[in-house]
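Note that this complex is displayed minus one protein chain, with the remaining chains in position.
Chain nomenclature is as follows: A, B and C, assigned in order of appearance, with residue numbering initiated at 1 for each chain independently.
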Amino acid sequence: MIKVAIAGARGRMGTTAIQAIEEAKDAQVVAALDYKYDGKYLHNSIIIDEEMGIPIYTSLSKLAEECAPDVLLDVTDPDAVFQNVKEALLLGIHPVVGTSGLTEDEVKDIEGLVNELKVGGLIAPNFSIGAVLMMKFAQQAARYLGDVEIIEMHHDRKLDAPSGTAVKTADMIKQVRPSHIQGHPEEQEHLNGARGADVEGMKIHSVRLPGLLAHQQVLLGGEGELLTLRHDSFDRKSFMPGIMMAIRDVVGRTDLIYGLEKLL
Amino acid sequence: MIKVAIAGARGRMGTTAIQAIEEAKDAQVVAALDYKYDGKYLHNSIIIDEEMGIPIYTSLSKLAEECAPDVLLDVTDPDAVFQNVKEALLLGIHPVVGTSGLTEDEVKDIEGLVNELKVGGLIAPNFSIGAVLMMKFAQQAARYLGDVEIIEMHHDRKLDAPSGTAVKTADMIKQVRPSHIQGHPEEQEHLNGARGADVEGMKIHSVRLPGLLAHQQVLLGGEGELLTLRHDSFDRKSFMPGIMMAIRDVVGRTDLIYGLEKLL
Amino acid sequence: MIKVAIAGARGRMGTTAIQAIEEAKDAQVVAALDYKYDGKYLHNSIIIDEEMGIPIYTSLSKLAEECAPDVLLDVTDPDAVFQNVKEALLLGIHPVVGTSGLTEDEVKDIEGLVNELKVGGLIAPNFSIGAVLMMKFAQQAARYLGDVEIIEMHHDRKLDAPSGTAVKTADMIKQVRPSHIQGHPEEQEHLNGARGADVEGMKIHSVRLPGLLAHQQVLLGGEGELLTLRHDSFDRKSFMPGIMMAIRDVVGRTDLIYGLEKLL
Partner (left out) sequence: MIKVAIAGARGRMGTTAIQAIEEAKDAQVVAALDYKYDGKYLHNSIIIDEEMGIPIYTSLSKLAEECAPDVLLDVTDPDAVFQNVKEALLLGIHPVVGTSGLTEDEVKDIEGLVNELKVGGLIAPNFSIGAVLMMKFAQQAARYLGDVEIIEMHHDRKLDAPSGTAVKTADMIKQVRPSHIQGHPEEQEHLNGARGADVEGMKIHSVRLPGLLAHQQVLLGGEGELLTLRHDSFDRKSFMPGIMMAIRDVVGRTDLIYGLEKLL
C-alpha cells in the first residue's frame, strides 16, 4: 500500500487526486499538507474538527513523523512547490509535482538534490494521458510530416492565448524539425492575425467560444495527405489515471522524471 | 433544350462547365466566346481547325446571330465580365456569371439593365451548393448562437488569407447579429495572431498546409453546446449541380439574382 | 411577468428549467406540480417544510386556483404528461412539454383540445437550439445533397442505439428525399454491421465510448464535396435558451406547436 500525502488537497485538482487515490486499491491518502488548518481534518471536501477523514498538517516534518508517507503529491500553486519538494526529498519522501510553474533553475536544483539523495521524483505539467500522448505523437509525426498547425479551442472564460498545452506542443515539435517558413512564401494576410501565431514557422490558432471545454488538434500536412491528432478533455476525471501512474512509478525511482510522456 | 454559350471555355472552370452541360439532358453548349481563336473549334479541351466540337467566336453579336444561345455562362476573369454581361442582355441572352470580381456599382448597373430589358440574369460568386448551404445555415444559426469563429483550411499554394468564402461568411453573419466582443474581455494574446483575424468580434483562422484542398468550418457556440458547419471541397466537379441549377433557373427569369443561396 | 408552474421540478431537467426561468427577467416559477410532497416547498433542490422557495401541489386545479400560472412546463416522464396537459388546457394554462414520449394519437387529442379551447401549447422533444438547428439544416440540405449518413456518439452508459435524435433526424430527412440505396450497389459487408443501421438507404452509426458526452454529426455527400453538420452537447445548460423561447412564445398562441424548429 503506497501512502500518499497531498499538498493542495482543498483545491479542485486536489479533490480529484484524493478521489483517484481512494478508488485505487494499492494506495491511500494519509495526510494533507496545508498552510493553515493545522490539526483539523478534511472530510468529504469540508474542514472539520472531529478526527475523521484526512489529518491536516502545516509542517511537513511533523506530517512525515506521524504519517510516514511514501509520496508527496503536490498540486498547489507554483509558489509553495519548490520548498515543499526540497523538504520532501530531505525527508526521504518521493515528490510528485503537478504544475508547470517551476523555473528551469528550480528544476535543475531539484534534479541535483534527487541525484544526491537517490530519492526519485516526478514533475508532470499535465496529468492527462490523452493530452500527453497527443503531444508525444505530434513530435514523432513531425519528423515525417514537417508542416504543422495547432488549433486549440477553449471556453471563453480563458484569459490567455495560446494555451500552455499548445505552446508546449510546439516546443516539443521544435526539437525535432528544422525551423522553416510554412505556407506560400508570398502569402498575404489581408486581415491581421488570420494566419495565427508563429512559432518557428508553425502556426497556432486559439478558438474561444462559450460551450467549449478544452480541446486541441494538431494538423500535420504532407503531399496529398493530412494527419490530425485531436484531444478532447471533457472532465477533470481524465487526470486520474495519470496521477496514479505517477504515484506508482515514483516509489521505485532514484532519478527525476520530467513529463508523464517519459512513462508512456 | 437550353442553348448555352460559354465565355472562358478554355479555363479549368470552363472545362468543368462544358462537362456539366454535356452530361445534362436538357442543355447543350452551342458556342464559345473568346478573345482569340475566332473561327476555330474547341474539341476535348484542344483548339482545332476542323469543324468539330464547339465553334469559337470573338464577337458576341455574331455568336448570337449564328448560334442563338439562351444563356451566356461567363466564367472569365473579372475584366471581361462586365462588358460581356451588358452585351448579352442587349442581345436578349440571359447571363450567368461565376465570379465574385464585379464591383457593387457594376452589379447595380447590371441590375438596372436587367429590369429595363426584362431579361433575367444570375451572378453566383460560388457554384458549390454545399458551400452556399454552409454559409446560409451559418447566417441562420448566428441569430441564436451569436458567438462565431471560422476556420478555413487550404493547400499551401494559396496566396491570400483569409479566403474569400470565409470573408463572405462573416459578412453574411454580420447582417443578422449585433457586433460584440467575443472571448474574455481581459483576454491576453501572448503570441501575436493567436486569436485570429477579427471581423466585428468574429474570429477567422486560416490554416495552410500541403495536402489540404479547400475546407471551411464555422463554429457557433452557446452555453453548454457547439454547432459546427463544415464544408469540404475535394473536386471541381462539386460546381456542376450549381451551374446547372443556375442555367435552368435563369431562362425563366426577368430579374437579377445575386448568389446561388437565393435559389435554395 | 410570465408565471410558470413546473411538473418534474425535482428531476435534472426540472432543476435546469428552474435555473433558466430564475435567470430570466420576464418569467418566474410560481409552483411545482408533483405526485407527492403536497404542501411542502422546494428550496435549492431540497424538499423542506418551511414556507420558502417553490410551493408544491399534487393537484393542478388547486395549484391553478392559488398560483394562477400562465404556463405549465412539464418535464416529467411520459406517463404523467398526457393527463397533465389536458387538465392544464381545461384550466386555461398553456402547456409546454419537453418529452418525446407522447404517442401520435395523444398528440392529436391534445391538438384537438387546443383548437377547441383556443389555449395554445407547445411540445418540444428537444430543447437544445443547436440540436434542433442541426436537424433542420440536415433536412434542408438533403434536398440537394441526397446521400446521408449519421454518426451519433455518446458515453458508454447509454443503453439504446441509435439515439432518439439520430432517428428523429433520419425521419425528418425521409420527408424530403426519395428512398434510395446508398453506396455501391454490389457492396459487400465482410464484417456484420460495418455499414451501420439502415433507414431508407441512409446509414446511422452509433459510437459509445467512456469520456464522450452527447454528439452527433450528419454527413451529406455530393459529387466532389461533403457537408458536415455537427452538434456537441456538453452541458444541460444548453437547454435553457430553448426552454425560455418556448415559454415566451406559448403565452401568445392559440394553436399547438410541435417541435422547437417551428420557432426558429
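Following the convention adopted for this analysis, contacts are C-beta pairs under 8 Å (C-beta built on N, C-alpha and C of every residue); 3 or more make two chains touch, one makes a residue touch a chain.
Just so you know, these numbers come straight off a predicted model, no measurement behind them.
Note that the undisplayed chain, when the full complex is considered, contacts A, B, C.
The chain not shown here is touched by just one of C:A68, C:L212 or C:L264, and that residue is C:L212. The chain omitted from view is touched by exactly one of C:E65, C:D171 or C:E189, namely C:E189. Annotation for chain A: contacts to the undisplayed chain at residues 128-131, 133-134, 137, 140-141, 144-145, 220, 222-241, 264. With the whole complex as reference, residues 147, 149, 151, 153, 156-162, 167, 182-184, 186-199, 203-212, 219-226 of chain C touch the missing chain.
Along chain B, the points of touch with the absent chain fall at residues 211-213, 232, 234-235, 238.
In this section, only the chains that are shown with their structure count from here on.
At the interface between chain A and chain B, over half of the residue numbers appear on both sides, which makes the contact a same-residue one. Taking the mean of each chain's C-alpha atoms, the chain closest to the overall C-alpha centroid is C. Distance between chain centres (mean CA atoms), chain A to chain B: 48 Å. Within chain A, residues 211-212 each touch two or more of the remaining chains.
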